[in-house]
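Of the protein chains in this complex, all but one are displayed in their positions.
Lettered A and B in written order, each chain numbered from 1.
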Amino acid sequence: MTDAAGRPRMGLWRRIRHHGGELALTAPSFLWMTFFFVVPTAIVFMLTFRPTAVDGGIGTGWTLETWKTISNPNYPSIVWRTIWLSVVATALSIGIALPCAFAMARTSAKWRSVLVGLVILPFWTSFLIRVFAWKNLLHPQAALARALHTDLGAAGFLALQDVMLFALLFGAGCLSVFLLNSWRMSSTARGKAACAALLAATVAGALWCAKLWIAFASARIGAGVCSIVPPGAPLLYNSLAILVVMVYTYLPFAILPLYAAAEKFDFALLEAALDLGARPVRAFVNVFVPGVKAGIYSAVLMVLIPALGSYVIPDMVGGPDAEMIGSKIYQRAIPDRNLPHASALSALLMLGVLVPPGIAWLVFRRRHIGATETDVVRSLGSSSNMGNSGGRRRREGGAS
Amino acid sequence: MDDFLVFKGVTKRFGAMTAVDDVTFNVKRGEFFSLLGPSGCGKTTLLRMLAGFERPDAGRIFLDGKDVTAMPPDKRRVNTVFQNYALFPHLTLWDNIAFGLRLQRRPKDEIEERVRRMLRLIQMEGQEWKKPTQISGGQKQRVAIARALVLEPQVLLLDEPLAALDLKLRQHMQIELDRIHDQVGITFLYVTHDQGEAMSLSDRIAVMNRGKVEQIDKPAALYEAPRSSFVAAFIGDTNFFEGTVTKLVDENYCRVSVEDFGEIVCFNDKHIKAGAKVYLSVRPEKMHLTHEKPADLHGGKVNVYECTVDQKIYQGAYTRFWVWRGASKDDCWELSVMQVHNRYLLDQQEIGWDEKVWLSWHADDGFMLESYAEQDEAMLPHPTEEASDAGAAPAPAPAPAGAADAEAAK
Partner (left out) sequence: MKRMERRSRGVFWTILLFFYVPIVVLVVNSFNTDRYCGPWKGFTFKWYDRLFHDHEIWQALGNTIEVAVGATVASVVLGTLAALAISKFKGKIQGAHYGLLYTHLVLPDILMGISLLLFFISIGLELSLLTVFLAHTTFCVSYVAMAVLGRLEDFDGALLEASRDLGANPWQTFWKVQFPLLLPGIAAGGMLAFTLSIDDFVITFFVNGAGAETLPVKVYGMIKRSPNLPEINALSTLMMLVTVLAVVASRMMQRSRNPSAKPAAAAAALPEGQGGRIRR
């Protein structure tokens, strides 16, 4: 058994047992997933090249007709709305989630689990119910809607909404200045590109706010009343309602991964940044945010993808003027019974959802992403020491 | 008796890296045998091959005359104490210790009796119903030992068992291990990177480097008569001299010419011929520093040189000096010297920095090495590093964040 003849036999036997074990463990789920995931996905793509039968079924033969009709002017606007609503909802969720994650991670361990519980609890209630709750809040008879529609009279000349929008625009302005500054400071091409992209997004958001403001203001002036929301304008059934409800339902998905990342973050780095003379906002943006980068990536993934494919939200609070791809797929598949059309839209959505993360994965897997936290602190020290003296932080520390 | 455990030409590769390279040695029955070497030298791989977790690519392992090379781990009468204990967290200490016995389907009474005896051996009676999370590191270590010993293995393998403990506990556990070894009389194969541990516990030590065994000897022989520069530098501190044998003085001594030192008298038990290039190793504590030139009482068998003190570090039991000799401080030989002192404060003639002093050592204290590799010098402590590394356990350099933390705490 120990001689040279014994070994290959042993090796072969072991190999069979080894692979048999792998097969037995792998086959059940692998086959299941192939059967109920890969095959259906392939069917979706296949059906896009099938004609529609008159009875609502699938015709025989092959055609490119479906793809031609997809490019008619009705669809691009839906696609565009889907994309911008999802992106803005994702950005808002992460923007809100970052300070939340920070606050949670800085709480004592005893209270932390309570806070996590408070964040998760609404998440445990049914998704439908959470969306429905907003219908309760926003529908015309509800208290909120009536308060917003109340005529404030002459005193309401500068209504709350104007103040809010003004604040938003002001905030966007501050953010732009900050981003411009960051752009100037950052030494890497990637950093500059990121700042430029964020700047463009900020400006676009500000323009959108301004447009909304002008529309609302003119509607109110036209009606001759000064309410926060113009009379007759429903709170439900528009893009804004979708946006609010999306942020509401997907925010926990952003908070939890960011919290997980923030919990592992070494807060001494922030103290080091402050010690090196960075102001709190700068320390937060340049040290904490890069420090929880991994959390941000997964938060983007966990918010953006479901947002792109959301069906319930546009269906329940969006109305006919604010459709998204998800609701269109449903409409084509069930009420219209146009299966090739529905599968074409699904194929589009699937490509949109799977291709960008796939590319990102291919790119990032090969390269070390970005600078480490310590690098950030170091570069921060060298750049902000120019303007600040060391004494500033200590005074701030004593004051707070 | 002598070939109770035999490694014969054992080789293991991981990809392109050869972890263990053609290793051959024997361990005696009942011996406390250590494998000592820096991390990555292949000592743990060797141990894992004996335990059965790895298969050697070449060579055989014999245990008590039987070839165990291809035997699965559960069939070998060899048990392991893992580095991080590997106690089963879902079982009580009792169940952990009884795990192997239950698998052997021993009668209940026997299990009870043997587990109880083990608990007594590790002095943890009355704590058997705790879970591993509820006991300290040292206790976990003892339970891990008991769990392996209760099966009465032919060899007990210990994989850096004390590495995860703090210094005090480590010292205590060394005594404990020694006691357990004496009581059970089982062969211990002990893997460690800590030379102190290996020296104080082992009957014999195999020093490993880059997958090869450099030297196997008793602890004292390893320290006093290292055969290679690696062993000399890895175990303790030393000074290396490079030179050429110029003249044989008599049967046992020769003269070696070394740059800046002229001719050094040296013990020559290996009977190296004149003209050969040799490397000498002299331990720092064998050298002496004096203000006055010492008289030659040993008939020309003492080497005496005038040197200059470069640095001096007081370390309680002894003072460590760095002295240099050569053309200038930038182009010289630097030597490490350890002076044990008796009455430090009363000594009027304290040696200070940059003083000229006399360095001397007896010819018998210099050892000719059989092999020398220049990179081994990197293992020796250097004067600038020494200052930050005074304790026995070198603390990791504090991260910048830690420093900032301390600053903020102020």
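One rule holds for everything that comes next: a residue touches a chain if its C-beta (ideal position, glycine included) is under 8 Å from a C-beta of that chain, and two chains touch if they have at least 3 such contacts.
Not measured: the values here are computed from a predicted model.
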**Request:** Please identify which of the visible chains the hidden chain touches across the whole complex.
**Result:** A, B
**Asked** Among the options B:R13, B:K131 or B:H288, which residue touches the chain absent from this view?
**Response** B:K131
**Prompt:** Among the options B:G52, B:G138 or B:P284, which residue touches the chain absent from this view?
**Reply:** B:G52
**Fill in**
Residue positions on subunit B contacting the omitted chain are 51-53, 72-74, 78-80, 82-84, 86-90, 92, 94-95, 99-100, 103-104, 112, 116, 126-131, 133-134, 147-148, 151
**Complete:** Those residues of subunit A that touch the unshown chain are 22, 25-26, 28-30, 32-34, 36-41, 43-44, 47, 58, 96, 99-100, 102-104, 106, 115, 117-119, 121-122, 124-130, 132-137, 139, 141-143, 248, 251, 255, 267, 270-271, 274, 280, 283-284, 301-302, 305-306, 308-312, 316, 326, 329-330, 333-334, 339, 342-343, 346, 349-350, 353-354, 357, 396-397, 400
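The criterion applied here is as follows: only the chains that are shown with their structure count from here on.
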**Request:** Indicate the whole-number Å distance between the mean C-alpha point of subunit A and the mean C-alpha point of subunit B.
**Result:** 56
